[in-house]
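All protein chains but one are shown in place.
Going by the order they are written in, the chains are A, B and C; count residues from 1 in each one.
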Amino acid sequence: MFERTWTVRFSDTDPHGIAHYPRIVDALHETSDMFMQEIGFPFWELTGNYDFGFPLVDMRFEFEHPLHAGDDVRITLTPDPSTRAVRFEYDGFVGDDTLAFSGYEQRVCAGTSGGGAQEIPEEIRSQFVEYADGE
Amino acid sequence: MFERTWTVRFSDTDPHGIAHYPRIVDALHETSDMFMQEIGFPFWELTGNYDFGFPLVDMRFEFEHPLHAGDDVRITLTPDPSTRAVRFEYDGFVGDDTLAFSGYEQRVCAGTSGGGAQEIPEEIRSQFVEYADGE
Amino acid sequence: MFERTWTVRFSDTDPHGIAHYPRIVDALHETSDMFMQEIGFPFWELTGNYDFGFPLVDMRFEFEHPLHAGDDVRITLTPDPSTRAVRFEYDGFVGDDTLAFSGYEQRVCAGTSGGGAQEIPEEIRSQFVEYADGE
Partner (left out) sequence: MFERTWTVRFSDTDPHGIAHYPRIVDALHETSDMFMQEIGFPFWELTGNYDFGFPLVDMRFEFEHPLHAGDDVRITLTPDPSTRAVRFEYDGFVGDDTLAFSGYEQRVCAGTSGGGAQEIPEEIRSQFVEYADGE
């Protein structure tokens, strides 16, 4: 499991003082980016040094609890890899561990010059497995 | 059905020349805002003049086809209302009507000062029904 | 002069009901993108078909009047070209032609593979001149 804290900012909030949901999606995407950096395969190096990426094919999120400016949201990311795809499962917690949202991004390993899904290279897959099992 | 065209901009695109998905989410949210304005109940008037809103509780999107800068994306929104909630169903088409993405936002009618879901006022619900049935 | 209307959305607004200024910057950048498309040299074609672009080197904006959700903002862009650079001058008006903001983006014509500023190709420069003079 990968974990980071996201602080909701004034500029993320709406006239009710609640985070606009597109700003939550920004924070989720940032979390996937931080995770890929942590495991040594940042998205930007996939672009520059490899011939594949992990485009998003499916996403689902449920929002349980509103977020306010100043909230420190503990976001966890747990990868769930298959051979040619990986699901990033997310949970977001605020305050005394109240679930604010949960959901997933489904990403496929796909060549950047077309050709559809391909196998995730073992050195990346093994990192996904490690973070899937670990605490 | 409500329909608008969204042009993908250079500033929406990534190093592969493909739209960053959070920018697609921005366009979807903008579409819901345009729809509520069209039916005469813009989100900002709900905030100012009424005591309820339509917060998002669930969203799911599948991405079938990448979008590039300059693409004119025809986004359709079809509301599917129940008593206390409404699902906005979306499809996005590019070029010769290729499906680029589809999905939904599930929104509940909820009081802004708490108290949970409440019935959608009839004057709004009837608009949802009209756009659900129409072509 | 190029002109477009930007409608401020609920998702652009803050707890005071006023547009977050980074959302105004998004709208300004979108306006430059629409202008380049109108004159036949969209930013995304410069990237794909030419070996130069117009990166931003300087921007300044003054905000005179707050913007609210639902405001239709008339944004004008007047290009002011020199040999190797162009200034896009902006004004934004709301309601009964109240000035909401004004400012500029200074952009240089620069090769995408380095080498610094270069002359703006005549076919683009002539378009800038046409929009600079016209009403």
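Going forward, a contact is a pair of C-beta atoms (placed from the backbone, for glycine too) under 8 Å apart; a residue touches a chain by one contact, two chains touch by 3 or more.
Quick caveat, the model's predicted, so the values are computed rather than measured.
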item	value
Selected from C:55, C:95 or C:121 as touching the chain missing from the view	C:55
Residue among B:22, B:66, B:79 or B:92 that touches the chain left out of view	B:22
Residues in subunit B touching the chain absent from view	10-11, 13-17, 20, 22, 69
For subunit C, residues in touch with the removed chain	15-16, 18, 20-22, 25-26, 29, 44, 47-48, 53, 55-64, 66, 112
Footprint left on subunit A by the chain that the document does not show	7, 9-11, 13, 17, 26, 29-30, 33-34, 37, 42-45, 47-48, 68-70
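Convention: only the chains that are shown with their structure count from here on.
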item	value
Pairwise touch network: line, ring, star, complete, or other	complete
Centroid-based (C-alpha) most distant chain relative to subunit B	C
Chain with minimal offset from the mean of all protein Cα atoms	B
For subunit A paired with subunit B, centre-to-centre distance based on mean C-alpha positions, whole Å	23
Multi-chain contact residues (two or more partners), subunit B	26, 29, 44, 47-48
